[in-house]
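With one protein chain withheld, the remaining protein chains of the complex are depicted in position.
Order of writing sets the chain letters: A, B and C. Residues in each chain are counted from 1.
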Amino acid sequence: MHDSSLEMTLSGIRLNNPILSASGPFGYGLEYLPLMNKGDLGALVVTGTTFEPRPGNPPPRIHETPAGMLNAVGLENCGVEQFAKEILPKLAEYNLPIIVNIAGKTIDEYIKIVEYLEKVPNIAGYELNISCPNVEQGGMAFGTDPDIAYTLTERVKQISTKPVIVKLSPNVTDITVIAQAAEAAGADCISLVNTFLAMAIDIEKQRPVLGNVVGGLSGPAIRPIALRMVWQAASAVDIPIIGMGGIDSWESALEFILAGATAVAVGTAFFTNPGIAQEIKQGLQAYMEKNMIDSLEKLVGAALPQKTVGGCIGTDD
Amino acid sequence: MHDSSLEMTLSGIRLNNPILSASGPFGYGLEYLPLMNKGDLGALVVTGTTFEPRPGNPPPRIHETPAGMLNAVGLENCGVEQFAKEILPKLAEYNLPIIVNIAGKTIDEYIKIVEYLEKVPNIAGYELNISCPNVEQGGMAFGTDPDIAYTLTERVKQISTKPVIVKLSPNVTDITVIAQAAEAAGADCISLVNTFLAMAIDIEKQRPVLGNVVGGLSGPAIRPIALRMVWQAASAVDIPIIGMGGIDSWESALEFILAGATAVAVGTAFFTNPGIAQEIKQGLQAYMEKNMIDSLEKLVGAALPQKTVGGCIGTDD
Amino acid sequence: MTLPIIHLCEVLINREVKPGFYELRLHAPMLAKSAAPGQFAMLQCAAGKSTDPLLRRPLSFSNVCKKTGSIVFLYQVKGKGTHLLSRISEGDYLDVMGPLGTGFKLPKPGTPIAVIGCGIGVAPLIYMADYGRKHGHDVYAFIAARSKDSLLGADTLTASCACVYTATDDGSHGVKGNITDLLDEAAGTLALCKTTYICGPWKAMAVSAEKCLGLGLACQVSLESIMACGIGACLGCTCKTTRHIHYTRVCTEGPVFQAEEVLFDA
Partner (left out) sequence: MTLPIIHLCEVLINREVKPGFYELRLHAPMLAKSAAPGQFAMLQCAAGKSTDPLLRRPLSFSNVCKKTGSIVFLYQVKGKGTHLLSRISEGDYLDVMGPLGTGFKLPKPGTPIAVIGCGIGVAPLIYMADYGRKHGHDVYAFIAARSKDSLLGADTLTASCACVYTATDDGSHGVKGNITDLLDEAAGTLALCKTTYICGPWKAMAVSAEKCLGLGLACQVSLESIMACGIGACLGCTCKTTRHIHYTRVCTEGPVFQAEEVLFDA
């Protein structure tokens, strides 16, 4: 018998399993967590948090596309103070590592948010969202410029006592440049991908569908591109990677792990299937048992050219 | 009554309608054209042509993804000489403008191909493929570096007597930079997008699915990103744009036109529906009649912020 | 509060009741127990493992039979999702998430109420009318549509309503005119109804609500919005109301609001 445990450590954060909520679609977790079993989620990554409350963009904010969706929520959130005072206490009962996704307009805003959160208990780490396509300043501009990404990461690292995850934008020519900039600046982990800048046009109104004109594309449609970027990033950096983008099954989660992701995050798939985390967890466990792999680590990056994996792999079919 | 004609001129090439075959999926047209009505296609863009014949990549070359597909054909083609001598004469009966998609490993190869084709009759224009993700040298590297794109375009323009279309890669941070480089170098037209660099992993074999590891993602999955890029490019350049990426209906073709494309190209959709060109043609015509628009030109870029369109638009629903 | 959960429900009936309009009846005992009028469910329309359409589709409960454990939806085929829904056969299983949202509130006991609906907007009102009657209210229905071919509920509502007033644009059923014309025509009866429940297209809802509020009647409206999660997490479905400075989530705080809260012109 093999003990196919999914327990792991991600940049110092102990996780029950490698399945995280992607920041945004899961909100603060207060809606989905009551529908799930304890232990289905490895860590909770909350929605993008700014210093002040933000109203978000005008509707329509959502539009469905083939195997994907556009969103232009625009970082609507209650601000870091209300998050810390009202939301965080409610999350305590779920006994999960909580990672705060931080979105600033300026480097100083990121710093202010981290400074604030450093004084708040029960936060496991920060994810710097330098890649949101739905806000005018900051957001994606940070994520496409390696110098700004470097500076931001370095400055946050100087004041943070917690692991810092840098979340990369896929809207770049070469993902490895930004990944390496984040690593060089001391990031503990990178996560990718955020959404792809995209749009749809209403042919009757002859105007963009979304209130914000452009939005971010997520869901299975983007998975093959996201997977390629994780694969490339995994060859370029040594820090752990949280892979995401269209994961909607244990098989697709495993693809990201084989491409080099230490953990995975699920966003859009929760909309269709609030039980997706459990499905992924059970699917990975069954796969590991079938292939007699006792630790998930052995699968991380197993499809990369330089790496080979222990355990017995491959059915003859 | 309104005469909703789709006839138009694209960088000097007279087209019966704005619907082109995207280079590659349509091969040399010899398979699909016999299944179509004369006049359904505005122009034929043939598959990527190199100077010497190319064997292409090892199989598997194709993999289906949600609402999309990966291909890593790798520019298998018979070379420019055989194309000119054997294929081109067979295309004569279809009486269509023929645009040759050119793919070189080096700038000199592009030049050699154009020099060769300059002596061949019945070619309406060239499309410089600087964006194929499936070849080692040239290909996408050209498409992501504005300087190389500029030099290549400039050199081809120096020797070409035909319109030169530059086909852009979507695998870039800022599509407008490359679009403007092509325009500045004298390109008569740009076409976008080529496929997105992407991949899939076989979880049983723990290896990439495609023989070439990575491939190009096409189909409806990429449409919202492609549309956003056309929208951005349309605001950045004054030369006409051929829009493509996941077009599979007249509605989606119209989205690209409203975003600023003068013409559209269809690739992957032919696989499912060889009658797609006719459907788009008839759909556009019906839309124009319903909205009393007598020329397609009036719709080009109508959704862009600075432009407004004549004709009566918008149903109250 | 009942937590929304996923139910795999057997399809008992899925038939076209008017051109383009379908009645879907599911065996769903748990939902039948918990679903309140004005609440909705999110239905998975994609077949098998297909990811297109990706998102669930929101449909209001149009009736509920607690005894047999069945629930009814009334839906109009609009696009990809509802088209696929219309092709599902009896005996198949549907993946339904619910109950969702905040539904209609009952008025003071004994007072008459009105349900006012246009087109497919009648769907949730059928359940509300039935529910109102069962709670001892006299119910009056005011329903409108383009023509009798798209007029829904005219028959069903007679069972629960004291009177069913109808209007069609082409005069093929009832008054010739739209919902406003109908409300004017039957203003006397309307004025008796202390509480009104409205559902329909945005504009029709706005003018009907204005009329009711003008008559001093309490007025609840059921809003539509594009939804992704349906449970309040994604912030995709927001609209402007007086409840918050910024945006209000239709899926959880609504879909039913007091008409005076809704900023129809925002």
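Just a few scattered comments:
The definition used in the following text is that a contact is a pair of C-beta atoms (placed from the backbone, for glycine too) under 8 Å apart; a residue touches a chain by one contact, two chains touch by 3 or more.
Please read all numbers here as calculations on a predicted model, not as lab measurements.
Which of B:49, B:71, B:101 or B:171 touches the hidden chain is settled by the complete complex: it is B:71. If you put the missing chain back, the residues of chain C touching it would be 46-53, 80, 83-84, 87, 89. In the full complex, chain B touches the omitted chain through residues 24-27, 30-32, 34-35, 47, 53, 55-56, 59-69, 71, 73, 76, 219-221, 248, 268, 270-275. One chain is missing from the display, and on chain A it is touched by residues 66-67, 220.
Following the convention adopted for this analysis, only the chains that are shown with their structure count from here on.
Per-pair counts of C-beta contacts peak for the chains A-B.
Averaging Cα coordinates per chain and for the whole protein, the chain whose average falls nearest the overall one is A. Chain centres here are Cα means. That of chain A falls 37 Å from that of chain C. Measuring from the averaged C-alpha position of chain A to that of chain B gives a distance of 34 Å. Of all residues in chain A, those touching 2 or more other chains are 65-68, 219-221, listed in ascending order. Residue positions 51-52 of chain C each touch two or more of the other chains.
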